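Got a structure for you, written out below as structure tokens; questions coming shortly.
Note that one protein chain is taken out, while the other chains of the complex remain in position.
Chain nomenclature is as follows: A and B, assigned in order of appearance, with residue numbering initiated at 1 for each chain independently.
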Amino acid sequence: MTETGPFLRQMRATAPLVHNITNFVAMNIMANVLLSAGASPAMVHAREEVAEFAGLAQALTLNIGTLDPAWAEAMEIAACTMDVAGRPWVLDPVGVGATRFRQEVCARLLALRPTVIRGNASEILALAGLGGQGRGADAADPVAAAETAARDLARRTGAVVAVSGPVDFVTDGTSAYRVSNGHALMPRVTALGCSLNGVIAAFLVGQDRLGATVAALAYFGLAGERAAQGAAGPGSFQTAFLDALHALTPEDLRRGARVVPA
Amino acid sequence: MTETGPFLRQMRATAPLVHNITNFVAMNIMANVLLSAGASPAMVHAREEVAEFAGLAQALTLNIGTLDPAWAEAMEIAACTMDVAGRPWVLDPVGVGATRFRQEVCARLLALRPTVIRGNASEILALAGLGGQGRGADAADPVAAAETAARDLARRTGAVVAVSGPVDFVTDGTSAYRVSNGHALMPRVTALGCSLNGVIAAFLVGQDRLGATVAALAYFGLAGERAAQGAAGPGSFQTAFLDALHALTPEDLRRGARVVPA
Partner (left out) sequence: MTETGPFLRQMRATAPLVHNITNFVAMNIMANVLLSAGASPAMVHAREEVAEFAGLAQALTLNIGTLDPAWAEAMEIAACTMDVAGRPWVLDPVGVGATRFRQEVCARLLALRPTVIRGNASEILALAGLGGQGRGADAADPVAAAETAARDLARRTGAVVAVSGPVDFVTDGTSAYRVSNGHALMPRVTALGCSLNGVIAAFLVGQDRLGATVAALAYFGLAGERAAQGAAGPGSFQTAFLDALHALTPEDLRRGARVVPA
């Protein structure tokens, strides 16, 4: 299961079309992350076409960062389409603890059976109904505080749950892994977490979902480590990060992934 | 007609205000592309002001990437304003083959007489009513497959039609040119095609539309070639591409443009 390289190789061979309904901050960088990784991104949200478009996509990501009711409705339609078709989708409950509106929308989306839920510790705690102190996209809680909540949420929803942080925690409710790839500059670039959702979705296409999620996190974090070499700050880091996503090979990932059972 | 340098010189002297109603992925990079090229971008879409604003602009671009009905209505109002005023506008039918909604909106926009239509081969085929296999912003069809469709579409609509690809094909229905500037990293950066619409629109102001379109494509592709020198991947390529748009002179373009009659 800690084999990661083959998941990257398979994703690139598939070059999946990933449909994203995400926030306005993330749109551009998320598309660039997916292109650099080797997948094909598309952003479509209108009620008039979202189901038809989701029908063409191989995976879907939903992110509630800059939510409004019309977008929430589009998200439900798209998730429903994927659920019915048996295709994977990823939920990012950005800032779910911050407002009642986000909690209500997330409750509706959870019922549509996400394949993977990825958030920071505060978001996973809030989603699991345990509180959490997040504000916006920041995590006020450490990853370790959300492990029990993540396992519970995974069992209750049937999703793989990934808690992002300095060391990520990933579980399907039974097995669990820690992924320690990454770099401190990553949270200094906006929407990298949102962009990671797309990479996870791309890895999920036709692959085991727990293994694909772990491999995607290791790949993303390893690209961050490479990018940090020689970066002078968040600006040059972001540029180098896209280059690293593009350059990393399955063999690099096999050597560089730091994944252990939890 | 294969003179390209004077079109760039004239565009920079005019520094036209280009009004763009485009998708959320493209907004930022498109504005930066226009600023780096020497034009002045503005993004305005509300029904309450779009006609008034279009009245101030020297050219317009419409892009249906992240469409919804309210934005489609704004596009119609803005295109109508430009048509009545005799000012140029560019249509980018992103993913028109993917959904019925896109086809309906594009049919309405075509009736408002775009000056230039730019898309990939799949989009031009779909717009011409000949099928096309595109998904999202990707082209599944080669440029050559769309040449007849491009000529037909140009004759039928009165627009210059540009088919983007490794070698671009541009026609007004009578004459046609191939532009072979460009680099393989360009489709690995999101929304560069969308951004090109803005450059075409800026070149169109006060200039011959077939010549301006060809010159804009050569300029854009040549900037890509310059940017690729020394780029380590899509991230550093994007950075260098904006620098190259800014640095290229009319004399550089005259020397570097690769344009031949088709």
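Keep in mind that, in the parts below, contacts are C-beta pairs under 8 Å (C-beta built on N, C-alpha and C of every residue); 3 or more make two chains touch, one makes a residue touch a chain.
It should be emphasised that the depicted structure is a prediction, and the values quoted were computed from it without experimental measurement.
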Check the options B:L17, B:A140 or B:A232 and report the residue that touches the missing chain.
B:L17
For the chain that got dropped from the picture, name the residues of subunit A it touches.
23-29, 65-69, 95, 98-102, 135-138, 187-191, 232-236, 238-239
Had the left-out chain been drawn, it would touch subunit B at residues 17, 24, 27-28, 31-32, 35-36, 40-49, 52-53, 56, 70, 238-247
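Throughout what follows, only the chains that are shown with their structure count from here on.
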Centre-of-Cα separation between subunit B and subunit A, whole angstrom
32
